[in-house]
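Sending over a structure as structure tokens; questions will come in a sec.
Heads up, one of the protein chains got dropped from this complex, but the rest are sitting where they should.
Just so it is clear, A and B label the chains in written order, and each chain counts residues from 1 on its own.
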Amino acid sequence: MSKAGNEMHDLAKLLFPICRSITGDGVRDSLKIISEHIPIVIKEVPSGTKVFDWVVPKEWNINDAFVEDKNGKIIIDFKKNNIHVMGYSTPIDKWVDLSVLQNHLHSLPDQPNAIPYVTSYYKENWGFCLSHNDRKKLKDGKYRIYIDSTLKDGSLTYGEYIIPGETEEEIFLSTYICHPSMANNELSGPVVTTFLAKWIKSKSRRYSYRIIFIPETIGSITYLSQNLNIIKKNVIAGFNISCIGDDKGYSYVASPYEDTYADRIVEHVLDKNYSNYIKYSFLDRGSDERQYCSPGINLPLVTLCRSKFGAYPEYHTSLDDLSLVTPGGLFGGLNYVRDCLKVIENNYIYQSRGLCEPQLGKHGLYKSGVKGSSKNTRRMKDLIAYCNGENDLLWILEKINCSFEELLPIINKLMKIGIIERLPLK
Amino acid sequence: MSKAGNEMHDLAKLLFPICRSITGDGVRDSLKIISEHIPIVIKEVPSGTKVFDWVVPKEWNINDAFVEDKNGKIIIDFKKNNIHVMGYSTPIDKWVDLSVLQNHLHSLPDQPNAIPYVTSYYKENWGFCLSHNDRKKLKDGKYRIYIDSTLKDGSLTYGEYIIPGETEEEIFLSTYICHPSMANNELSGPVVTTFLAKWIKSKSRRYSYRIIFIPETIGSITYLSQNLNIIKKNVIAGFNISCIGDDKGYSYVASPYEDTYADRIVEHVLDKNYSNYIKYSFLDRGSDERQYCSPGINLPLVTLCRSKFGAYPEYHTSLDDLSLVTPGGLFGGLNYVRDCLKVIENNYIYQSRGLCEPQLGKHGLYKSGVKGSSKNTRRMKDLIAYCNGENDLLWILEKINCSFEELLPIINKLMKIGIIERLPLK
Partner (left out) sequence: MSKAGNEMHDLAKLLFPICRSITGDGVRDSLKIISEHIPIVIKEVPSGTKVFDWVVPKEWNINDAFVEDKNGKIIIDFKKNNIHVMGYSTPIDKWVDLSVLQNHLHSLPDQPNAIPYVTSYYKENWGFCLSHNDRKKLKDGKYRIYIDSTLKDGSLTYGEYIIPGETEEEIFLSTYICHPSMANNELSGPVVTTFLAKWIKSKSRRYSYRIIFIPETIGSITYLSQNLNIIKKNVIAGFNISCIGDDKGYSYVASPYEDTYADRIVEHVLDKNYSNYIKYSFLDRGSDERQYCSPGINLPLVTLCRSKFGAYPEYHTSLDDLSLVTPGGLFGGLNYVRDCLKVIENNYIYQSRGLCEPQLGKHGLYKSGVKGSSKNTRRMKDLIAYCNGENDLLWILEKINCSFEELLPIINKLMKIGIIERLPLK
């Protein structure tokens, strides 16, 4: 199945050069490409719309930008890498001294080869980002600053894809599409979520799925402000998907009280299927779980990551590129989320239908022997022993220390024979 | 008091040669011998009776069995050891080739001197068990197979002894009498339980005691199916007694959720009185706790063992004999159960009758001194400090880290003076 990995990496390559921000045509172009895979509905929310404590900002678009020296040489070029321009930079075209320019430059002395990623969404300003090595080469003199951008009333754009299931209860999946040319944070999220949506749609499903592609922070706040009632009514578990495409380990950011259904699901999946994962406290949050889990919103949601935002050196620099994010990394990320969804789709309360142990031999489930019984027979007996009509499957898996994949066929066999039955979750 | 140990070992010696199974005259003969000690009522449940998912099987009896070689030499002889014959073997008398015989032989390559114990209750078949060393000596040729057994409608036999107490609340004690010539698993259980019953009967008692001697699995299922309502109504704690006569350590099998009154009792007794005991999870179950603690039955029961079934090398072989089970081992097992019953008989909620500390000196309970107070005075004060009308004695003993034996005389003194009073358990 590295086919899906390669396809995801190809999609990431297609999306990579587009200059996305929290608003603007970069978002629209990206969503349009995604909509060739899944039928997302694209929504526009006008600038100036009040969303809780915030206001949807003006729309920003950019055609070109550069810094030119007195000899006419382009020394910083938006066309070469769109993170050279600070996000939301206001338009400008004038000659300034190096001393003035320096006040608008951003670089990282500790990572002298990396171009940092910087934005100024809510304070109008302009700026350029460059490697510290390049910055040190700048000589005194005049420089032409040219930014051909627009910042004016428009709208915030996002994509929504709702896949109905047997019940109105929803699994909520959120990822963000506001970052320009960076790969793990954040093309991995939208790319994995796109392929995840295709997979969900291809399967019969118990739950409905609400999947959104939004700009970070202002996008989740906007979405919540416009959909809060239905989300609070229907969502039983949510997963924020971010930084999920590199080749390193797996991690998640727990909910504030580490007690939601989503926490239980991801903890089980990681415990049983993934070694050496990292559990981050909500104090280490930084993505849209900040909004989804805030007081009063309080969704049962965790953030799923491979190398988490802020926890890898390439984070928010030009080094976060498509060599860091790989086909195998994306495929692992996809499987990680799918593992969570498989468990959630199959988690029920199970109940033994009779009293005392069933006579397994009579049902063809047991061979008499000398000593002991096979691992599978033991699993079966343990399962039955804890199917008391109160415990859900997740609880039983933890109790008998068994993975979901191992127990599911046994459950299905016992259900078919009628030894156990399943009940809805409480 | 090694007198009781010797008497128990003598009883075990008397019972040892009898060929018991889950039905048949071996069970009846054994119960008859036990009834010379305690007035058990012997019950018969007809073959074919439906008991939950099971049916009471045909009754099996056996007179003789052997394997004879072509020279007329008896090479496997039921009369020498009744576990040579697979339990529930059907009758047969014919000459077969060694190759055919091999398909019906059971031995243990890893324990080449031991005869294994094998049964085939629910699939009609015949078989012989022998040491692997003897098996290796068998030469090609014809062998006469002779089993003089009967398998026909009859009944399942068990013994019940109910000792009434001050209340209808019951302590439930269960042990099994279905194993042929083996000592720890399982003559230790019936023998210790017989002497336990004599001791219970000899004392005034708060609780009623329901004591049963049954065949394992089918016996407990049968008993539950016919007594479920009264048991669920009256039983406040139960102890399944098995493998309780060897000289090694002490152990118990916890209930499925490790939260019953029986769990609390045995944990306290082992913590305070026995070092290096083993607590087994319900996942390590294997005796009748499987039925008593199954969903829907859910009795507050644990299994008490010394070396637990499956956890000692002699288990289910001819090596489990009366050199493994000793007078001292049986006496230790008896005391272990008695310790549990002593605590349960004396466990109440206690309440200080006055406010603030009582003036101990006034009640003759305290001598003024220079510094500190005696250990007993400290125990007394600690007891009073936690007699709040909510905590039961078990809780207090854990809190103040004190054994039951140490605190009981202090409790009795304070009760007599009227400083504390006792309340029923909630």
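Here is the rule we use: a residue touches a chain if its C-beta (ideal position, glycine included) is under 8 Å from a C-beta of that chain, and two chains touch if they have at least 3 such contacts.
These figures come from a predicted structure and were not determined experimentally.
Asker: Tell me which residue among B:41, B:100, B:162 or B:385 touches the hidden chain in the full complex.
Answerer: Spelled out, the listed residue whose C-beta touches the missing chain is B:385.
Asker: Taking the entire complex into account, which one of A:273, A:294, A:377 or A:403 touches the absent chain?
Answerer: If we include the chain that is not displayed, A:294 is the one touching it.
Asker: Against the chain that's been left off, what residues of chain B make contact? List them.
Answerer: That gives, for chain B, the contact residues 351-352, 354-359, 361-362, 368, 370-372, 381-382, 384-389, 399-400.
Asker: When the complex is taken as a whole, what residues of chain A touch the one chain not shown?
Answerer: Residues 52-54, 106, 108, 116, 118-123, 217, 220-221, 224-225, 228, 256, 282-283, 285, 290-291, 293-298, 310, 316 of chain A touch the chain absent from view.
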